[in-house]
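A single protein chain has been omitted from the complex, and every remaining protein chain is retained in its original position.
Up next is chain A:
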């Protein structure tokens, strides 16, 4: 009886290969394949119904999809920039604190400890037009006597979502930038003072360039996070009102699991992933540039 003799390197790699195939490759191939079919979750036999690039062409011409795409980019841009600015401010302030800094650092991380679903519920309550905290406060202070429809008005709803998003994730920036502030060598900062810089100028010309790599790392992490934003939006507005807060993944999620049109959802998903890939590459380029700027190598 002849036994199949595998080379040892293959045998040793086999467990990893099998696990990767099962967890990554099969779903990837399957979802990619299904994006070329009319696959519907309710009709399993439709998985074999090949329709070519129909789903992709349909997505390309679907205004709802592109609105969601644009809204996601908008959310990403606004949230990331505001989080960066707020995180930078927070980090700089915390770094100046002499007593109780550890406590502050810990407190700063509290928002990250909550599940986004809970944050969604919390802000859904805070922004509720009848019993919400914000309206209550505004009315008690006499600033307004009408109930502002925070989650019902299209623009305000988007604002509320961005607010919640920033509340949860500013600390990501703050923590990473704070780490950067600790890592900055003191000598160049002192040299800048002697060279005639005002505090703002030393920050702008010396401290900030040192922080840029840390900011770009935070940007890369957060851009992936926001590009797949789902939970907070799903809870707070469910994409409404009238799709005004619909993001890529709330749309894709609804198409896949509510409408059961898995093939089409997968096609949209593959287009959506391009966005994440684009931002990741973009920020890593920036990171590399900022690092080589500082002579830190590539």
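Rule of thumb we're sticking to: contacts are C-beta pairs under 8 Å (C-beta built on N, C-alpha and C of every residue); 3 or more make two chains touch, one makes a residue touch a chain; residues count from 1.
Throughout what follows, contacts and distances are computed from a predicted model.
**Student:** Mind telling me which option in "Protoheme IX farnesyltransferase", "Phosphoribosylformylglycinamidine synthase subunit PurS", "SigE family RNA polymerase sigma factor" or "sn-glycerol-3-phosphate ABC transporter ATP-binding protein UgpC" is what UniProt lists for the chain we can't see?
**Tutor:** Missing chain, per its UniProt entry: "sn-glycerol-3-phosphate ABC transporter ATP-binding protein UgpC".
**Student:** Among the options A:89, A:188, A:240 or A:253, which residue touches the chain absent from this view?
**Tutor:** In the complete complex, the chain left out is touched by residue A:188.
**Student:** Which of A:111, A:149 or A:209 sits in contact with the chain that's absent?
**Tutor:** Checking the options A:111, A:149 or A:209, the one contacting the hidden chain is A:209.
**Student:** On chain A, where is the contact patch with the chain that was removed from view?
**Tutor:** Contacting residues on chain A, toward the hidden partner: 185, 187-188, 190-198, 201, 205-206, 209-210, 293-295.
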